[in-house]
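Of the protein chains in this complex, all but one are displayed in their positions.
Order of writing sets the chain letters: A and B. Residues in each chain are counted from 1.
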Amino acid sequence: MSSRLAPAYLILPSFFLAAFIILFPLWDLSQLATHNVNRFGQIRYFSGFENLLAVLDDSLFYQSLWRTVLWTVGVVGGTILLSFPIALILNEDFAGRGLARVIIMLPWSVSLTMTAIVWRWSLNGQFGLLNKTLQDLGIIGEPIVWLASGATAFPMQIAIGILVSIPFAVTVFLGGLSSIPADIYEAARVDGASPWQQLRTLTLPLMRPFINIALVLNVIYVFNSFPIIWVLTQGGPANQTDILVTYLYKLAFRFGKMGEASVVSLIMFALLLAITLLYTRMVIRDEQTR
Amino acid sequence: MSKRARRSIISWLVLSPLMVVILFPFAVMFFTAVKPADEVLATPTAWLPSTIRWANFVEMWQVTGFGRALLNSLYVSTASTLGALIVAVPAAYALSRFEFKGKGAYRQFLLITQMLSPIVLVLGLFRLSVAVGLLDSVNVLVMIYAAFNIAFAVWMLQSYFATIPRDLEEAAWLEGASRFRTVIIVFLPLAVPAMVVTAIFTFINSWNEFVLALTMLRSAESHTLPIKIFSLVAGRYTVEWHHIMGATLLATVPVAIIFGWLQRYLVRGLALGAVK
Partner (left out) sequence: MMPLNGRLAAQITAASAAALLLGGIATAQAAEVRVTVAEYSSATGPYFQEAAAAFEAANPDTDIQIEVVPWDVLLQKLTTDISGNANSDLAIIGTRWLVDFVEQDVVSELDSFMDDDFRNRFIATFLSPSVMGGKTYGLPIAASARAMYYNKDLLAQANVDGPPATWDDLVTTAKAISALGDNTFGYGLQGNEIETDVYFYYAMWAFGGSILNDDGSSGVDSDAALKAATLYKSLIDDGSTQPGVTANTREDVQNLFKEGRVGMMITAPFLSSQIKTEAPDLNYGVAAIPSGGANGTYGVTDSIVMFDNSEVKDDAWAFLDFIFQDDWRSKFTRTEGFLPVNVAVSQEDHFQNDEDLKVFSAVLPDARFAPVIAGWEEVADTTVRALQRIYLGEAEPAEALATAASEANRILGK
């Protein structure tokens, strides 16, 4: 093979497989979004922006959009804030570090659906082991019915979301920390920098790209995450925990509004694309200033 | 007390609240799974069962058809991992050894593939799988999982490949070996550890996937583990929690062990590959 074309031969198989599986459905969605579609997804006739207007006319769409922002910011923010110090600790040399790392990574190895099922069972108002434990410890007096209102259910869902997102962020941060050469800290110590100053002036700037990638990938995953909210509350009660994916799922499969659901899918994709482009510019600016 | 001992104690103390929360669901799984059926919904609620009933696992295995689902999950995860590796290894090699036009565009494309979650695409993917005539076949899942795992596989492999010194390959070229032969004889043997780690990562992703499996698979014989377990909860008139928790535990523990064992290799690859 000629070496000018070699990269193409090497890359194309992966490109075609991914494009086939991912771009074809995207095209299909845009068809559904611009047509009148019956409840079984059978396309009837071209209807332009009718589906889009119907979505934009629904107050639940805006509620879900707003809650998606809360959900994403809450989970990703909490994850990053918790994961960074955890990664710093796990990067230190201490007895049993291997075991500690394994425990922190554990939630990653359980399917989200199963995690959510276990939590649903644990959060049961009458029979749940969470209430039982909190009561035994004297933290709460009466059992709390966690899933009865959005006020208790949604923070709980965000907390579970953080818990399952920590392993990924910690992994990325640990990788980043291990790539920072130890001698620059030596030099800083010689110059009399306190550990806090070292963290601020050395670690944080060097970790910038890793924080960026953890942020962007987490935003993508959390924004699209379905099982935790669906299994725990299905977006209820009274739509108080609905985010865009659960709203989309109900539109498509419960109310049979395929066209509108496709519009929501595409809006979500556009939002993520915008966030990612922003990220790319951020990284480029980052590299230029360095 | 030595400095290291003090640091160890502080580290564990700081991490312990989070660890309790992480281990809590596992404790719930275990203690619910071994409870006799009539104690699962007893009042007052108790952590410990009156007797540990290991027979629950045997019953669960028979009642739920766990074995068949386990085989399906093993097949889907293994095959999709192989599929993802077969296309990702050349791509990662290209990214780490060549400069070429479109390199940036290809990376952007990989990121975009990560932006479309299965739930958003599920309808389109379903229609696609009907179009290729592979509905209710676990092989359609193999293809889709492989595709969704390409981005991560390429990222991780590429970061490892970058650490494999070029000198060895260059030495082989000087001795007159072709580029292709060099890759097979020199490069790939060195890349085996990287491929193993990547494989584990994609294996676990496929092992845990839910939404697509739920949509594509029809008959009980083709169900994978997450679907099997979900079907025990969803909309039945009565939910047998001790069986569900037993099944969840059995589906999770082997993966958790492998994962724990190999997590340190994940650390490097994942982070570096995604950034570079």
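For this structure, a couple of remarks:
In the analysis below, a contact is a pair of C-beta atoms (placed from the backbone, for glycine too) under 8 Å apart; a residue touches a chain by one contact, two chains touch by 3 or more.
Remember, it's a predicted structure, so these values are computed and weren't measured experimentally.
For the chain missing from the display, the contacting residue among A:55, A:80, A:147 or A:243 is A:147, taking the whole complex into account.
Hidden from this view is one chain, which touches chain A at 38-42, 124-127, 142-149, 153, 234, 236-239, 250, 252-256, 258.
If you put the missing chain back, the residues of chain B touching it would be 37-38, 41-43, 63-64, 75, 79, 82-83, 86, 122-123, 126-127, 129-131, 133-139, 142, 214-215, 218-220, 222, 230-240.
Throughout what follows, only the chains that are shown with their structure count from here on.
Note: centroid distance chain A to chain B, computed from Cα atoms, is 17 Å. Residues 4-5, 7-8, 11-12, 14-15, 18-19, 21-29, 31-32, 40-41, 43-47, 83, 86-88, 90-91, 93-95, 98, 100, 103, 106, 108-117, 119-121, 123-125, 127-128, 143-144, 146-148, 150-151, 154, 179-180, 204, 207-211, 225-226, 229-230, 233, 241, 244-245, 248, 251-252, 255-256, 258-260, 263-264, 266-272, 274-275 of chain B are the ones touching chain A in the complex. For chain A in complex with chain B, the touching residues are 1, 3, 6-11, 13-15, 17-22, 24-29, 32, 41, 82, 85-86, 89, 92-98, 100-115, 117-119, 121-122, 126-133, 163, 166, 168, 171-176, 178-179, 209-210, 212-213, 216-217, 220-221, 224-227, 245, 248-249, 252, 258, 261-262, 265, 268-269, 272-273, 276, 280.
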